[in-house]
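Attaching a single structure in structure tokens format; questions to follow.
One protein chain omitted, others in place.
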């Protein structure tokens, strides 16, 4: 079983390092015969696909991994994927001159995607950080990104969340009003997971995957131009748009090379508690296994 | 003489009739396109792409080599799912139709199962079938199997008893009765069931692809929704719909032929 | 209670019993499915805590509206189309294919038309259910022997009166299939829409439980929907049987 | 019996227009027919010759393609005139209504008051022998009883011309003869004009004052036979000699027509 899954593969930016690594043959180089890369819509599904679908490795949201761990699932976190949630931003229509920053959200109708999703969480964290209260405005669950844009066009809401690479293709049509990196410290986003059985038996393969992905990240940093071309081809998207999106991601140091920053992960936990997704605390050492990381990326 | 006259005018008539029918179908299609265009003009690109843009995008997709593996994947899953749904549906349907008590017990249970939102079964499907094409096939099959079962059950239940008595008088074996009498006699209803089952099976396969896959029409739709790529989303939907209408029309034709015999 | 109902109950009990055993003996892992008894307990706890009351109200309300809309619009459209045989023939291939179209892609459009409220959900349920009702109305009206329309004319009845006093009562047993399907499809449509897209309702609650590995809540909710759908179906079935028996059709 | 004309068909033809790939069907005529007030007239003829069509035209349910239809001195032009009641070939009892509600249907539509409805329904149900089944639904009755429900439903409206299209088609030959006796009783008591369509020659011979024998499609009258029966006749006359003669005469006329209608000259002996 050499298939892996990456949440929102084919859609969002998490997949870029894998796309590059596969294209450049990094997996073989590291000694791993990669099968298919499957997409999984959403964290819960990704985790289930790994746990019950028999996949070797999956990149999923930290929230899903933690939920699974806390409900007793046999899950092991082996590396970090996207190191920050700052690919998300809030936008409004260009002709809306009432909103320019998060302070202007007061009294307005602000959309997020679904309750208890990452947009819900980051919006509330941002409000907290800016010293605002959710009671001062109307928060609206829009469904998906596309539904939000429809609502915005329709005038039913005043600001909606968006993320790369959709934003890259829509820059001219909207006005950005809230970049998360402006108000929030870094918050961890995705992690790589496997099962303890695989962790025991397939350590070398996991190491190879993490190694290959890391090389992919380095390749993007070194050759953004070439990376955009490859990524656009794999995702079947426009190259210029992908270039824009990749540049934006590099700017916020989006892709981790794999190591864990527990501070950022704890911050994620704070956020999850804020929206009632988890209760209590996580003992990271019980779920994280750093032994598959290259030596130089391990903590201690 | 009079006979040939009638035959001739009858043929003429049928031709005119067919022309008119295709004209009517064309009108329905035009009506759909007009409504679509109006919706587009009201709602804009962000919600629904125009018929023209969608058609162009569909053309692009159909013309690109990377599109066809998706089609092949979905088609393959659909074919397997349909075969499974048909085998189980006809088998179980025949049993429930032939055995009155089982039929009476099972029918309301079947209908209740039918109305269970099958999307909630995904975790179970995943457990049993894992990832990959098996899960999609299973998802398609569970969507299609119940309507086919119900249609078959009713067909067998309502089979003209005198056919079975004829079989006995002509001293047919059980096997001969099944293949020579039961099957052909229930064929029209089974094809009707297949028409409904086909659409739902396709929907099931596509939904199955939404959850987890790396290929297939459902994957394309999901990706397009994720990327808010409205024209691709609509184009894939359009291609699905056109394919379904085409296959359904073929089945309808078969259906009409079979029913006309009876 | 008659024998059939008893056997039916027996089959259902046997099924859940088997499931219970499979789960208890961990042939089915507890992470995949919990025993039915625990589902029931969890469901009771959920209901008692009042946590899902809002979601239930919302979903059931949406289903009810979708269903009633689908039945009435479906009948009206079905009757209209039935009066126009040419239109009907032309529509036929589109009607059955309809179910192959993945509806949720139109959600943004529905949001645009109806705004951000329950209506898009209702519309998806409605769109899913209405065609089943139309198809079955057509079938039901087809089965009315021509002689009944002659009788109506002998009684000097107009088009509307004939539809109301002759066609509708005659077709009711046949329309039942449509009504049952409309109920089923309203459920499927609304819950699937909530599951995939929505910001609330039972479907969302299930998907949330699913995302967060809360098996208790997830299976409790699935059980709730199953029981509810079964009760509605069985009542319709019982009423239909009574009607059929009385009218002997 | 008076010779006053109650209803008249004058050079009537009926052509069903072409539908769905089928060419037009010339179903009837041209025919002429005078129904005398109070007489019992039967039409016999091979299957598909246009008997039901003829009745539809007379009742105003179908417009004649050519020719004129008169009832009680007024033109019938595709609308059902008052005073005509019809019982159709097919069972048309309403399965969702009880027997008495079925019988009361027409009166309720006409807005007759409740007491009068009661009275007339009671009488009609008694007449057709269904009083004991007033609360039953048609499904609980046999085919013949259901046809009697339709007869009651027509009777309560007290039509002056009663059209009966093979009302006993669903019954076996023996039961038909019994029903024939009842029909005669009804005819005697109401004094209405009766037009009966049947394919059973013995039935026509036993019941009618006059019998019109129709040709194969497009149907026209080959001949009209007068029976000369007295008003109080019943099925016992089956055994008489005149009866055999009338039946034989009708059979002679219709033999070749039936062969034509069956379209199997090659198969006949």
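List of remarks:
Letters A, B, C and D name the chains as they come in the text, with residue numbers starting at 1 for each one.
Criterion: a residue touches a chain if its C-beta (ideal position, glycine included) is under 8 Å from a C-beta of that chain, and two chains touch if they have at least 3 such contacts.
Predicted, not measured: the structure shown is a model, and the values here were computed from it.
Every shown chain touched by the omitted chain in the complete complex is listed here: B, D. Touching the missing chain, out of B:28, B:75, B:124 or B:185, is residue B:185. Screening B:36, B:95 or B:163 against the full complex identifies B:163 as the residue touching the chain left out. Within the whole complex, the absent chain has one touching residue among D:130, D:156 or D:211, and that is D:130. Taking the whole complex into account, subunit D touches the unshown chain at residues 44, 46-47, 128-132, 142, 144-145, 148, 171-175, 177-178, 181-182, 184-185, 199-202, 234-235, 238-241, 243-245, 247-248, 251-252, 254-255, 257-259, 261-264, 266-269.
One chain of the complex is left out; on subunit B, the residues touching it are 160, 162-163, 165-166, 168-172, 176, 180-181, 184-185, 187, 258, 260-262.
Operating definition for what follows: only the chains that are shown with their structure count from here on.
Each chain gets a centre from the mean of its Cα atoms; for subunit A and subunit C, those two points are 38 Å apart.
In subunit D, no residue reaches two or more other chains under the touch definition.
Across the assembly, subunit A contributes 45, 52, 144, 146, 149-150, 153 as residues in contact with two or more other chains.
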